[in-house]
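With one protein chain held back, the other chains of the complex are shown just where they sit.
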Amino acid sequence: DFKPGIIYDLGGKFDKSFNEGVYNGAEKFKKEFGIEYRGFEIANDSQREQAMRNFARRGIDPILAVGFSQAAAVEKVAKEFPKVRFAIIDMVVNLPNVESIVFKEHEGSFLVGILAAMSAKSGKVGFVGGMDIPLIRKFACGYVGGVKHVNAKMDVFQNMTGSTGAAWSDPVKGGELAKSQFDRGADVVYHAAGGTGIGVLQAAADAGKLGIGVDSNQNHLHPGSVLTSMLKRVDVAAYNTFKAAKDGTWKAGFSALGLKEDGVGWALDDNNAKLVSADMKAAVAKATQEIVSGKIVVHDYMADSKCPY
Amino acid sequence: MAGPMGTDIPRWANVVVLPIVNLIAAFLVSGLVVLIIGENPLEVVQILIWGAFGFEEAIGYTLFYATNFIFTGLAVSIAFHCMLFNIGGEGQAYIGGLGITLVGLHFGFLPPIVLIPLCVIGAALFGAAWAFIPAYLQAKRGSHIVITTIMFNFIASSVMVYLLVNVLIQPGSMQPESREFGEAAIPFVHEALAWLGVEFAESPWNLSFLWALVCCVLVWGYVWHTRWGYEMRTVGTSPTAAAYAGISETKSIIVTMCISGALAGFLGLNEIMGYHHRLLLHFSGGYGFVGIAVALMGRSHPVGVCLAAILFGALYQGGAELSFEIPTITRELVIVIQGLVIIFAGALEFMFKPQVEAVFRWFMPRRSAAAPAE
Amino acid sequence: MEDFTLFVLVLDATLRVSTPLILAALAGLVSERSGVIDIGLEGKMLGAAFAAAAVAAITGSAWIALAAGIGVSVLLALIHGFACITHAGNHIVSGMAINIFVSGLTIVLGAKWFSQGGSTPQLPHEGRFMPLEWPGAEAVADVPVIGPLYSELLSGHNLIVYVAFLAVPFIYWMLFKTRFGLRLRAVGENPQAVDTAGISVFFLRYRAVIICGILCGIAGTYLSTAMGASFVRDMTAGKGYIALAAMIFGKWKPLPTMLACLLFGFLEAVAIRVQGAELPIVGQIPVQFIEALPYVLTVVLLAGFIGKAIPPKADGVPYIKEH
Partner (left out) sequence: MAPAIKLVGIDKSFGAVHANKDINLNVSAGSVHGIIGENGAGKSTLMSILYGFYKADAGDIFVNGEKLNIHASQDAIDAGIGMVHQHFMLVDTFSVLENIILGAEGGALLRKGVDKAREELNRLEREYELEVDIDALIGDLPVGLQQRVEILKALYRGAQILVLDEPTGVLTPQEADHLFRILNALKDQGKTIILITHKLREIMAITDAVSVMRQGEMVAHRETAKTSTEELAELMVGRKVLLRVEKGEASPAHAVLEVENLTATDKSGVVRVKGVSFNVRAGEIVGIAGVSGNGQSDLLAALSGITKVTGGKILINGKPFVGGPPQGAADVRHMGLAHVPEDRQRMGLVIPFEAWECSILGYHNEDECCRGPVIDRPKVIQESLRKMEAFDVRPQDPNLVTGNFSGGNQQKIVLAREIDRDPDILLVGQPTRGVDIGAIEFIHKRLIEMRDAGKAVLLVSVELDEIMSLSDRILVMFDGHIVGEIPASEANERILGLMMAGINPDDDEEAA
């Protein structure tokens, strides 16, 4: 019988960020098809392999590993259990029984950068990252690209919350960082900081400024104060993987989900409808089109560890 | 604390029975927590024990974690003998891992028989170096070592993130990790057993475990059988007597802390050289702090440290199986238990002493007529 | 002018960031003045932050939340007291244990109650301590110098910020001008002297520990219901340890302790703004360096620039009395 499983990364499934996105996708799958799945949150690095092997041994299939840190474990365990199907998000593992899913976060960030630039009257916007790692710089770089695409003279303040794991879950510091950017004149602040971002959005709401959410749709957190959210559709990825496996259409291989694949995007709903003018919608739509068509190539920070904007 | 009382209670009552009573108390309170979150404590215990010892892989994992705890537990306990409270095991372990990584990255091509001793040296040097500064400040400037080692944990964390993100990261990789060192590594126990023709389930349990046991013996010998250990204990118990005897307090503090740091640094042997084969962010994952609990439980004696380390290893492994089996129980339950063990075995160490002694007196022939009236 | 406003804003942030440090450092000060070392400030704040956020999420009242935060913190303080005062346990071990225990328990309970991986839900406005605008703040905001000082720096903080700064003279007064303070200081220096003067050492120390709990409770409540708007795991992020360092800096005296807290707060506030900026000569400073700066500074200062920090003589020494 069909029993899929998920191994979440260290942040845990309620990180309000992408682990939670995966969780939402899986829940959707569960509701739709009435199929139970197993989830496991690891407590330390050594448990990745253990949990994966545990799953595989108990006949759980497919196994979805969330986060780039799981790559080594997937590589190892997938070799041991060649009959079990594995999937990994945010990293590539080249094995015949592994599906690798990565996202082009820079493209989504580019779009919200455009929106930020257009709604910032002061000409200044901000970015608050979580832990200072390349992945987050990739978000930042795409965002800067979008802002400069609108107006090359605009200032973008950038802050990283810190260098330890706590940087993902320090909303108080996130709030302070955002406040400092508002103090310096920023009108909109985009966060890619997991739980820390909650503080960023809160600070924006408290200060009467705008925040931009990330990963999941966070517009509802402070209606009217969240300009939009950069969507990284890990929920869709999780859902699709499970569904494909159920339907027997699952394929190993590599997919990079960008705008074209609907893997990233921006959120528009009742909560932010008033904040996004027709002009802005048009500009984003245009940019989307140009990116999809290849006319605009958003720079990927991780390709060369540089940000040209 | 309690003076050398001329009581008629056998020594092992305080050394063995009391810690067990404390442990039971800690587990009873933990059971209460389990009840509060609406689960059945008995079932939890069952799963914990089965998850820790119920099958070969579980045993492997338990002993893998135990190896970590032996290293950090020894580190804390040797410092205790010099009356130093080394809260910095975490940072020293982390930096020790850096030493191993540098060796692994530069000499990964060497055969294991050469590489592994080099790693041991690398870990010891780096761990000791990180302990040296707080030790020096304590010995020479009187800066409180508890505070400085706490600060050094935070500093180590920042240093390592900086290095991983900017220096050691594999070019092109998004992960703040070093590259893999190559083939050479400390063999896994299941591999080693396979050479001997014994089959054992695969687990991260590796031969660092043997080195941990060797360290226990070395620490035991050092503390109780060498003149350096003698000097260290003298400084720890009576600094004035040490000054009288011409023993350098400064030297003892620094040497002890360096040994402590080196022992903590060995954590990386197990985690990095034995299992991950590359440097990970936060691989020290709190093991340094657990070392405090292990040292307290183990009464700072290597045998006690070993037993306590296995206990905590079992908790970690059993706890993982537990959250696997009962999803409503989060993995942090193990941290709660850990905290309770430190409270009961450490801070409330002697709370049950009167009761334990009373029980012993009950069973023992009375020798002193003048038992106190309390 | 621009620079001045910016500077005022940095000071403003300094006040916000320093508030929990001041409360926690004063808490540690009262405790250590009575002879009880407390490295469990972190745990007490964390416990209070959780309790406050949890209660605020359920009741929607900031005041009940504050009561809950204080209640939990005092309970933890009493456990510490029970270990250190009644059972003559090791103060550092007890403090450590409480930190570890609380960091686990808040998540276990939080996960059970709110099913958000240990966090609490976002708090509504009534569940939080919101900024208080002083009369006329709007009006004078544009007056040069005075304007920003009044409307940004003084006005517009939440109640707890003011409480923290008022707590400093209050604790000073309590320690040095009252009978209770005299006895409390005496018990931290020479408990036998207090005992033979006919005063209970245990009761005095318990009261000190309770005051410590109350202050930590306020600090924790501030984190989750005033500065932030929910509880997240390990949200104290080392503030308890920084407060401890500040107390040592301040040599166990209220006013210097507050200044030390302000210094650390200022550092953090500046760090947030310097981060990522290109500075002359040194270039861009790595964020990790800035993050480690308070810790490095603490070590450097402890190593000699503050002279000798002499703790109360009986600090951390259990008082054992034969009966």
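To keep things simple, chains are lettered A, B and C as they appear, and every chain counts its residues starting from 1.
As a working rule, a residue touches a chain if its C-beta (ideal position, glycine included) is under 8 Å from a C-beta of that chain, and two chains touch if they have at least 3 such contacts.
Fair warning: this is a prediction, and the values are worked out from it, not measured in the lab.
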Omitted chain - touching chains that are shown: B, C
Contact partner of the left-out chain, one of C:41, C:96, C:186 or C:218: C:186
Which of C:199, C:274 or C:303 contacts the chain that the document leaves out: C:199
Touching the absent chain when the full complex is considered, from B:40, B:166 or B:237: B:237
Missing-partner contacts on subunit C, residue numbers: 177-183, 185-186, 189-190, 192-200, 313, 322-323
Footprint left on subunit B by the chain that the document does not show: 3-7, 221, 225-228, 230-231, 233-234, 237-238, 240-241, 243-251, 368, 370, 372-373
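The rule is short, and it goes like this: only the chains that are shown with their structure count from here on.
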Whole-Å gap separating subunit A and subunit C, where each centre is the average of the chain's CA atoms: 35
Between subunit C and subunit B, distance of the C-alpha-averaged centres to the nearest whole Å: 30
Multi-partner residues of subunit C (each touching 2 or more other chains): 117-118, 288, 291
Residues of subunit A touching at least two other chains: 41, 132, 163
Touch list for subunit A against partner subunit C, complex: 12-16, 41, 132, 157-160, 162-163, 166, 169-173, 175-177, 179-180, 183-184, 195, 198-199, 202, 206, 221
Interfacial residue positions of subunit C with respect to subunit B in the complex: 39, 79, 82-84, 87-90, 92-94, 96-105, 107-109, 111-112, 117-118, 238, 241, 244-245, 248, 286, 288-289, 291-292, 295-296, 298-299, 302-304, 308-309, 318, 320, 323
Complex contact set, residues of subunit A against subunit B: 39-47, 49-51, 53-54, 68-69, 71-72, 80, 90-91, 131-135, 138, 163-165, 302, 305
